[in-house]
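Removed: one protein chain of the complex. Kept in place: all other protein chains.
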Amino acid sequence: MSYHVIVIGAGSTGAATAHDLALRGFRVTVVERGEVASGTSGRNHCLLHSGGRYAMRDPESARECIEENMILRRIMPEALELNDGLFVALDEQDLSFKERFLAACEECGIPAREIPVKQALALEPHLNPNILAAVQVPDGVFEPFRFCLSFLATAKHNGATILTYTEVVDFVFQGRTVAGVRVRDRRTGEERVIGGDIVVNAAGPWSGKIAAMAGVDVPVVPTAGVMISVGRRWNRMVINRLNMPGDGDIIVPQRRTAIIGTTSWRVEDPDFIPIPEDHVRLLLDRAERFIPGYTRGGIRGVFAVARPLVGRRGVAADGRELSRTFECFDHAVDGVEGFVTITGGKMTTARAMAEKAVDVVCAKLGLEIPCRTREVPLLSYRAFF
Amino acid sequence: MKEAPRWKRATGWVDLRGRREGGLAFLLMRLTGIGLVIYLFIHLYVLRLLAQGPEAWDAFIAMAKSPFFLALDGLLILGILYHALNGVRVTLLGLGIGVPHQARLFWGVVSLTLLATAIAVYAIFAITG
Amino acid sequence: MPTWQLRLLRGRPGSSPRLETYPVELPAEAYLIDAVEKIWAEQDRSLLFRHACHHASCGACGVRVNGRERLMCITPLREFSPDRPIRVEPLRHFPWLGDLLVDVSPMMRRMAEVGFAIIRRDELTADRPLPEGIEQGTRFEDCIECGLCLSACPVMAADEDYLGPATLAAIERMRSEPRDRDAARLLALADDPHGAWRCHSAMECTAVCPSNVDPASAIGRLRRWLIAEKLRRWFGGGR
Partner (left out) sequence: MWIWQAFTGLLLLILLTLHMVFNHFVVEGGLRTYRDVVAYLSHPVVFAWEILFLVVVTAHALMGVRAIVLDLGIGPGTDRWLKRGLTLLGIVIIGYGVWLSWWIRSKGI
């Protein structure tokens, strides 16, 4: 078989898709206009979801998260900090969610258990001593850049070609079928055509723009969020607020730093996102409630990025209301053959997104090749270089 | 990691742009080192006069007591002191001792060098004058 | 909102690079990476630069800011004055690919040779009870492989075969916690004229390190250990 699949985007979705395609024996070319993970994937909160965050409102997404969490632990241990997470109740209202939360976790298959407040405070001495309850879940932390590099390194090892600093400028059609892409090498400025049998659009919040180039519509809603990193690792585990997902309710530790996030608002252009000053104030205020004195380590960085949330008919496009699950669009239904978009989702579920997208690619080509990405351990990210 | 042409690599350590105390200390160490090697050769060459008998040597000694030569001696002492004191600093740092204080140690070395040189120069002129 | 003057090194291999000035309007709370990204988004789409995480975790956005090695993502604009241009140039001692972009693969291949896993035992949990199911707390190594130390090192400027501060620090990390690695081979790598002994203690690596690695001290510890090993071999070697 020598079908050639072009993947647009080297974020987590594109990287995982390239890996899956290469493993199933496709000829693969990844085109990425910048550095690996220079879009949404890189500027991630770095939270390896246990699914606890979505258990109450979005059980479908929660189930995906815990399943993928366990798979990633097996296939890319090098890019993960396995440090667990705590959901803590800061007030009576939070506390009233506790039973519902535990039940929802159980329902979704998330191993969650309540631990005594005293034990939680012994584990996390900087935590607000007035917390009312603590539930422990298998959250973790990942390295977003190396997460993507691991997938790409393995894909490369299996024959994929990764073209960074290469931007898609147009689609090439044969009739109503996509036959390839016209790309510009941003280093030389030269343009050329790369021919392919299928093009997979994995451009995250930019996937709407890419799809528009091919004349189809993808209902992706770029929804930005702000995160703030401080120069001290206050917590060992990921600290979540035991409540419905809201602004500033997660503190993710990483190396000797901690990151508070996040907020949510819709943006038009994800290329450059100005950071609203009030979001920064809000986040720092919220962080203070979890860990008094949070900014004493000094603010290290403030950053924002757009999530690629998928809009659905009949749902108002407020970010928190949109599901965090993913969608794969075969644009044959829009009258364009040879073109697939995979978007939405979380970084934690990147592998599952890839599996879905490649299943669609196989179906389009009339192939039946089983997916093996659940079992195959990834190479070290350093093998990418 | 090939990048710069050979002449540029050879002089890369001279480039102080963006560098701080540690880089400056290293550059001065090298410059004084080169200076002292040159001095060593000159010194050994001059000592050959000793083999030519008392007249040659004592004539040289008389010349060496001129203010110009004494000023050069001051420069020599400056170089020796810096090289020696910073040598101690670098030996400690090279063994991972006192790394957090390296910049302060450098300024300590510089102050001590200047102070001791001032005393030495004063002494030289006092003795010969 | 203040307007900042960025002087970026522009050009491609084969032509001589030049500094070009770009005015960028951003609040003082923003970071240098925001300014460069904004220039790319709004003024010049041909600008090449590396970036990913924007919070000093990936190590991609290392450059020289007014001559000094920094990560753009944790370099706040408030450090500078809008009246004075901020000069941004690519890292030194790496193959240059254009504008602010360099090829870090030589360093990565060297790090791959050391092969230490990026995960370490979490020192914070050493004395604390761990949650059920977790035998050992883990966290990432401090080194983010950004290459700032290589760019700042004056020995690196001259000796392309020098292992470099990041790699030597990695070897020292591995020595202090070898896990399942082949320590002898790596220590032989360090015990070489182009290894730990090549360092001239200019201390610039530790001065520019954005991630608490302190390569200079690591090289010192590595040397102490190598010396002790040699003495052991000479005097107590019988055992």
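Order of writing sets the labels: A, B and C. Residues in every chain begin at 1.
Heads up, the rule we're going with is that contacts are C-beta pairs under 8 Å (C-beta built on N, C-alpha and C of every residue); 3 or more make two chains touch, one makes a residue touch a chain.
This one's a predicted model, so the numbers in the text were calculated from it and none came from an experiment.
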Original post:
What shown chains does the left-out chain touch?
Top reply: B, C
Subject >> Residue among C:Met1, C:Ala28, C:Ala183 or C:Ile227 that touches the chain left out of view >> reply: C:Ile227
**OP:** Tell me which residue among B:Ile42, B:Ile61 or B:Leu75 touches the hidden chain in the full complex.
**Re:** B:Ile61
**OP:** For subunit C, enumerate the residues touching the unshown chain of the complex.
**Re:** 155, 157-160, 193, 196-200, 223, 227
**OP:** By the contact definition given up top, give the residues of subunit B that touch the hidden chain.
**Re:** 6, 9-10, 12-13, 30, 33-34, 36-37, 40, 44, 47-48, 50-51, 53-54, 57-58, 61, 64-65, 80, 84, 87-88, 91, 94, 123-124, 127-128
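As a working rule, only the chains that are shown with their structure count from here on.
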Subject >> Intercentroid distance (Cα basis), subunit C paired with subunit A, Å >> reply: 26
Subject >> CA centroid of subunit A to CA centroid of subunit B, Å >> reply: 59
Subject >> Residues of subunit A engaged with two or more neighbouring chains >> reply: none
**OP:** Within their complex, state which residues of subunit A touch subunit C.
**Re:** 34-38, 41-44, 46, 77-84, 111, 113, 115, 119, 122-123, 136, 138, 141, 143-146, 165, 186-189, 227, 229, 233, 236-237, 253-257, 259, 269, 271-272, 275, 277, 280, 300-303, 305, 380-385
Original post:
Across the complex, what residues on subunit B touch subunit C?
Top reply: 1-4, 9-10, 12-13, 15, 17-23, 25-27, 29, 90, 93-97, 99, 102-103
Original post:
Contact residues on subunit C for subunit B in the complex?
Top reply: 64, 66-69, 92-96, 106-107, 150, 152, 154-160, 199-204, 206-207, 214, 216-221, 223-224
